[in-house]
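All protein chains but one are shown at their positions in the complex.
Then we have subunit A:
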Amino acid sequence: MPTQASINAQAQVFLSPAELSYLHSSLTLNPAIRPDGRSSTQFRPLVAEADILSNANGSARVCFADGTEAVAGVKIEVEKTQDAWKAADAALDVDDGEEYEEGRGSRRKADLSEDVWVETHVEIPGYREDDALPVFLAGILTEALLASGELKQRLFINRRFHWKLYVDILLLSQPLSYPLPLLSLTTHLALLSARVPLLISQGEEDPLFSDDWAAATLLYPRTGAVAGDKPPITLLVVTIGENIIFDPSKDELAVAESVVAVSLDEPSISPAARSGKQKANPQSRRNLRLLSLRTIDPPSHLTSSGVPTSLGMETGADDFGTAATSSEAIVAREGLDRGEVWSPPRGGLKRNMVVKIIKECTSEEGVGQEVIRALAAVG
């Protein structure tokens, strides 16, 4: 789903066609040779710390190696639940002329009420808050948070009350490369450290909480009944040729054939499974669950092809009269016969690559698990 927003996020590529071509060909090798010598699944080192803002319920700061840095704060408040079920039920009972209008209204309300439990807000320097990029990024993050439905159960207090989750993410640096993974990992960490005041009332009573902050419980407990479930992460994966490369640098993005944002989470252990063999080793690795996968228009699409000077417009050949006619040039560029140094990749993601990516991300020993475990160590 390429959008204007995703395009805006790219820093411009200042590489010559020759450089692009060189990068591309070394990355298509098996195994791929990356400019910084990493293996294809290796991440660059990052600096992360959690629980840095004492006023927030949970918070985190993450610095990526490319100098991008983000801070996330999680604020959690009690909110009265709109009586969604009742409204929906009532709508079904209505049988006169207003049925259609009302029914739709209520159902919409019911749907909405699930989404409004989580509110994400992204702030990027230089962007207005209603600009497309922050809104789009916040949307992806919220979607990943809500996708499994498990977060909602954590936010549920009783039938009349729930916690409302506000995630505020502040990008401290310019969005040098596509910032989604950074924001996602920061959110993940912040949620991991988020606590809610201890509930001391029971059942359907108006909630009452202990005033002791030290007694506050983690939103994602490390141990106990619902342990195991972790907040989702969203990773950026690029494919080049038959290779899958994680944590792409700016240069690698510039030659990527496709860019995919993969949202993953660790599903909670079902009670049955936990009582079985899982109980013995709760730390054992498990498969991750794929929440969403979306392709992002790679910046390489915007690179200009390295056509020979005779056909090039970029070099301003027209002005010198030495160039072929422009129609010739277009034909040459669009044509399958690529005699040029570099041509921007075209087309989508191949099916077998999708399978490969999912496998690589979700398997027990996969990259997703590695990232989640590394972040858990930050604590």
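Methods note: a residue touches a chain if its C-beta (ideal position, glycine included) is under 8 Å from a C-beta of that chain, and two chains touch if they have at least 3 such contacts; residues count from 1.
One rule holds for everything that comes next: contacts and distances are computed from a predicted model.
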item: Name of the absent chain as recorded in UniProt (options "methylcrotonoyl-CoA carboxylase", "Ribosomal RNA-processing protein 44", "Protein SDA1" or "Glutamyl-tRNA(Gln) amidotransferase subunit A, mitochondrial"); value: "Ribosomal RNA-processing protein 44"
item: Contact residue for the chain not shown (choose from A:A48, A:A132 or A:L349); value: A:A48
item: From A:D36, A:D115 or A:E205, residue that would touch the chain that is not displayed; value: A:E205
item: Given A:N57, A:S263 or A:T303, the one touching the chain that is not displayed; value: A:N57
item: Residues belonging to subunit A that touch the chain removed from view; value: 43, 45-50, 54-57, 77-78, 80, 197, 200-202, 204-214, 216, 370-371, 374-375, 377-378
